[in-house]
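One structure coming up, written as structure tokens, with questions to follow.
Missing here: one protein chain of the complex. Every other protein chain is in place.
And now, chain A:
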Amino acid sequence: MASERPLLIPSPRIQNTQDLFTVPVLLDLFKSNSGRPGSFSGMETKNPAENSSSVEGTLNSSSSRRSILSSRSKASGGGGNSTREVSFADLGSKPVRHGSRGADSEGLSTSQKEISDEDARLIYINDPVKTNEKFEFAGNSVRTSKYSFITFLPKNIFEQFHRVAYIYFLVIAVLNQLPQLAVFGRGVSVLPLAFVLSVTAIKDAYEDYRRHRSDRIENNRLASVLVNNQFQPKKWKDIRVGEIIKIHASETLPCDMVLLSTSDPTGVAYVQTVNLDGESNLKTRYAKQETLFKTHEKEEVVGLIKCEKPNRNIYGFQANMEVDGKRLSLGPSNIILRGCELKNTEWGIGVAVYAGRETKAMLNNSGAPSKRSRLETHMNIEIILLSLFLITLCTVVSACALAWLLRHKQELNNLPYYRKWDYSRKKDYNYYGLGWEIFFTFLMSVIVFQIMIPISLYISMELVRVGQAYFMIRDTKMYDEASNSRFQCRSLNINEDLGQIKYVFSDKTGTLTENKMEFQRVSIWGVDYSGAKSQIEPVGYSVQVEGKVIKPKMNVKTDPELLQLSERRNDTKEGRHVFDFFLALAACNTIVPLVTDTSDPTVKMIDYQGESPDEQALVYAAAAYGFMLIERTSGYIVIDIQGERQRFNVLGLHEFDSDRKRMSVILGCPDKSVKVFVKGADTSMFGVIDKSLNKNILHATKSHLHDYSSLGLRTLVVGMRELGASEFEQWHSSFEEASTAVIGRAALLRKVANAVENNLCILGASAIEDKLQQGVPEAIESLRIAGIKVWVLTGDKQETAISIGYSSKLLTSKMTQIVINNNSKESCRKSLEDAIVMSKKLTTVAGVTDNTGGSSEASPTPVALIIDGTSLVYILDSELEEQLFQLASKCSVVLCCRVAPLQKAGIVALVKNRTADMTLAIGDGANDVSMIQMADVGVGISGQEGRQAVMASDFAMGQFRFLVHLLLVHGHWNYQRMGYMILYNFYRNAVMVFVLFWFVLFTAFTLTTAINEWSSMLYSIIYTSLPTIVVGILDKDLSRRTLLKYPQLYGAGQRHECYNAKLFWLTMVDTFWQSVAIFFIPLLAYWGSSIDISSLGDLWILAVVILVNLHLAIDVIRWNWTTHAVIWGSIIATFICVIIIDALPFLIGYWAIFDVAKTATFWLCLLASVIVGLIPRFVVKYLYQYYSPCDVQIAREAEKFGTLREVGDVQIEMNPILGPQRR
């Protein structure tokens, strides 16, 4: 398990989605290697300096203007504060970045380059015939179904045989077809395989049928397509590449198309990509202005698009378009993808470039990740043991057979029951010499004892997991009302791993917190307007425009003092700073305001759409203080300042990148001055301030920032400066140059940005609260009591992380904090060594560490480790890892702040590779993907930040607190059920094999089976399979209440209590005894009697079936009607089957059961062998449960006898984790 995986490629387990993530990473890496470390952000911003309001002016460059909005790094908007994606570059290390977005801008800049002809696909606009004549591009009909009616059988069977287990089955079945080896009838031996194959095939067929149905619906939807210069409705499946399609508002895109024109005069279209990446905000896409005014009905657009081959990168696209002899470059902002919806745009016209299965959506249509569960890995060891055992049995049989043959060598020719000499043919009959005979005996015994390897177990396990998943999905306690999302089981292989988790690695933002930012406090010009003193309820600022009231969608708490200040607009210095500050908040962002109607016709709602929740919060805050962003077009923004509409020309925008950790906007103000507003992280901002500034104000701001982050708030620093005319000219020319550069545009733009973002005057700082999700402290508490170590990995600042740690009860005041915060390897080594010594001292002084919090009265000093990303750079992938692990294993809490996405994976790997303990990673954003994939179990939060985490996860849910239910309840159940089921299946099959084996010893070591061949095949299919599956799905050792009340019970899984080598061997001993009882009691009772082989066989099979089912019945914990039905039903079904088999006249055992069942001996043998078989197990079970009870056992008793409540309530005050009641 502990494999050394290169960090670059996160984990091989996600076959399909992985490419999506790694491609950009690699791309980025290559680029960066070529001289520009850490570059992943470019600026495509190119704004006309020549101001102005004229539409034409803005149009000139609208095409490549604002790719920013389209696909920027998520963390961008928040400026420096949202350091959730700290790149490696600023850590001085590999410029690798995980996530799919980094390479976009690079992709754009390379899109200027020629796409070589063989790599390109040529699309003649509005000429599908010509487009498709040379290369037959995929049509637009999609097929997610795997099979057609004809291909189903061969294809499905081929796929199924990818499993090794089935191959084993097949080999056995094929061996049995050889005449020399035909132990079972030829038809019978294929039965198990056929059964398994057909069950799977039926399941696949059903799934495929559903896909067919949804495909059909999808393919028959209508879109309007330009045919004969007229838009006509056409079915989606008939759309071809090269056709021009018109999409109306709220329609879904049928294929990937390059936008040609939109209803908006500037060529903007808004799309919602929720179906593609889960992000519900609107993104902007642009039509090239060269194509913008071509009215397609009248004027034929002739052009050629040369674009890259279909690929799965949804954030990248590069192409050239030749229109009217001009050559234009197209980037990801010019293409709308299938599955997106057009919003807030009346119509959009585009040309289809990728259709059907070549669309990016379809290429990204990946399956669930597949992992192998820990239990299954353990199980494989036992399977190997069983195989060895099987080989031993076969060898014993062969050896005995050899001895027998040697002893009877002389007699073989006319031994009545052997007679190898065929007198009529004068040759040996069916005898190939001793060697061959023994070899055949060996193979035959493999065939007879084949079920020693419980193939049916694999099928049962899958069915059980499906059942368990069904119940997890249906659990009302894991349904999140806020996001209307159920629990999702994306991986069906690791249900039981949930019961053994020892480490939880959690992201902070969006996972522990809601990622709903709320503007809390502000510090302007050294004055803290906390509003804490007299905070008034949000009134909601509104403005009147043309008789209509415009209100922001969200109200923000305001500070009355500051509100007055901002309203007064006095020309004092103070007032001017307040003005500038809010102007910066309103302008320095990439938010798009959307005005929507409300139920009240006089009131309009303004909704700020943007990719960064931080930015949204800031803009809403600015609006509350009277700086309402009303309109944002490509060239200007309109801000309503205290009722007065002002227009600012956006001259340039330097986008956020994690190098600079800030963003800036250059505004042309109405008073003809040009100002640059910058907002960013404190660390980056204090590096570029005007040194001559007032130290006091600076100092005050810094201390405010410290206060804010101690409160757990996310901070941003805002600065500005005025640009002189010459300076502006200089900037402008270099900006123009950089943004039109063909090569290295991103780096050039960064240089330009750095040049202008300096000597800033600090206006102030803002503090945004990221609220803890409901139930997080309680959940963390429960997890810790359960003995799970919770590590929080966050990109936030140390202070913020620590304060969140406190509020989430991760850290307590009793803990000693060890902070590691270093800048070099040597100092890291030293502080690690010190810390280890210290933690040792602390733990030894206190005697025993108890970080589970189980008993609150005796609490030694727990240690919390807080380490930052910079130190981790030196520690991870070096020999210091070992020390860090040692230290971390002593600490009850580990908090890593300022970590980059790949470091998160590194930390998970650190633990995973060094212990056998199970790790779980939980996160919600693209930056958590690497760690989710690295951990044994990955859980995605389907929250605010898109679906990437969910797509990469094994399980997905709406809230962090569901983790408690998932692990403590379902994990516990699943583990217990699965562990028991595996053992039971081993036992069940081994009993049967032993019974067969004992009989072989009485048949001169020939592989005769007394038990009818049909019965032995049906044994694991009908006679005994259903009970174990149903019990595996439904049995519960403890109720949900108990498990939640005593999280410590989770330890059963961590200690491998339900499945371990000891249990395996005990089971095998029991198996041995039971088989002896079953076999030898009838044998001795019937020795020397006139019993025939079939009757005795019937007795044995019935005894075995009854015994194994009763064995299960003894172990069932909860008997509900399904359990009763299935266990007793199986026994009855066995009787019926045996009767049916014995009623078939062509079989040797015809009527045997009827004959033998009339005798008392039969029933006495049956009773005796079952009871004798069960006694040892029953006794041991009782003694163990009564005199050496495990926790689960005690809790079960307590549950039954009700002793739990009184004592439990007094003892542990559990915070109730209520149902899904959210605001």
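A few points about this structure:
Throughout what follows, a residue touches a chain if its C-beta (ideal position, glycine included) is under 8 Å from a C-beta of that chain, and two chains touch if they have at least 3 such contacts; residues count from 1.
Operating definition for what follows: contacts and distances are computed from a predicted model.
Going by its UniProt record, the hidden chain of the complex is named "ALA-interacting subunit" among "Integrator complex subunit 9", "UspA domain-containing protein", "DNA replication complex GINS protein PSF2" or "ALA-interacting subunit".
One of A:1034, A:1078, A:1108 or A:1138 touches the chain omitted from the figure, and that residue is A:1034. When the whole complex is considered, the residue among A:124, A:636, A:1046 or A:1064 that touches the unshown chain is A:1046.
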